[in-house]
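Only a single protein chain was left out; the remaining protein chains are all shown in position.
Coming up: subunit A.
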Amino acid sequence: MHPALSVIFFTVVSGAGFGLYSLTAILQLFRLGPAMDRSELLSALITAFVLIIAGLISSTGHLANPKNAWRSVMRVKTSWLSREAVLAMVFFPFGLLYLLSVYLYGPHVPAFFGLMGVIGIVLGFMTVFATGMIYACLKTMRQWNTPLVPANYLLMGLTLGALFHLAIEAYFGADLQFITGVAGTALVMTGVMKGIYYYWIGKTSGPTINTATTFTRASVRLLDVGHTAGTFLTEEFGYHVPVGTLRVLKVVVFGLGFVLPLILISVAATAQTGAFALAIFAVLSSLVGKGVERWLFFAEARHVVNLYHGAQHT
């Protein structure tokens, strides 16, 4: 698959935004970890909304005909893309009401607004789940057609959210022990999940050139594709990355995405000074790692239409 930068930016950044919102609201509403004051909560929530909105705006970047983008809410009954769009929009009133209550009342929000916050958490998770399902529901790409994909999207969002939350706590000089534990656990779980995913897609399965052409009792080879230049199909689905590059990029995914942030936040949790700088580096490193991860997610997906263009299996 051809990786579209706007979609990569959108899924990583809005996922991080929903993760940051959900984590902050959970920690505050369920009184987990050290108490946060009004300015800490506001910074975290506003950062979350900035990330979500930036991501959603970027998501229209890959549309060939964006003037019809408003129509994307019309097929909630069948389309995960539609569900995602609707869930993301429904999230806003609840999320913003919770943000408003934090602005007005600080950490002790009234029960009604707390309920709004909880609904926001649920909608945030559902939105990220829907984003994952956009890809996971496609039977044409076996690398996407697995429950590991929405699980991965949710965990990636939560991990980035935890790192952002940690950086904001570090900025205010709060005690980082608890949030480091949360972020560290999220990093390890997400890294393991990613490893499982890479193992899973390494196995060849699904349609072959034989079922694609109905000739299941003989070998089939492409003689000629019938066109002299690239077509929409070869440009959109024919994207190919050399195996060596894939290996290097996977090292980058795990190194910058998981290992380095884990080291940085561990140091930050015990450091006397410079915790904020370390936390920012952890966030940046993880963003780069997860950007590469998302790029690979697209670049490694092999659409079955490639079978008709010479691939023997996908």
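To be clear about the criterion, a contact is a pair of C-beta atoms (placed from the backbone, for glycine too) under 8 Å apart; a residue touches a chain by one contact, two chains touch by 3 or more; residues count from 1.
Simple rule for what comes next: contacts and distances are computed from a predicted model.
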| item | value |
| --- | --- |
| UniProt protein name of the chain not shown, from "Carbohydrate ABC transporter permease", "CRISPR-associated endoribonuclease Cas2", "Ferredoxin" or "Cytochrome c domain-containing protein" | "Ferredoxin" |
| Contact partner of the left-out chain, one of A:Thr211, A:Thr245 or A:Thr270 | A:Thr211 |
| Interface with the undisplayed chain - residues on subunit A | 1, 62-69, 71-75, 78-82, 85, 134, 137-141, 206-207, 211-215, 218-233, 236-237, 303-305, 308-309 |
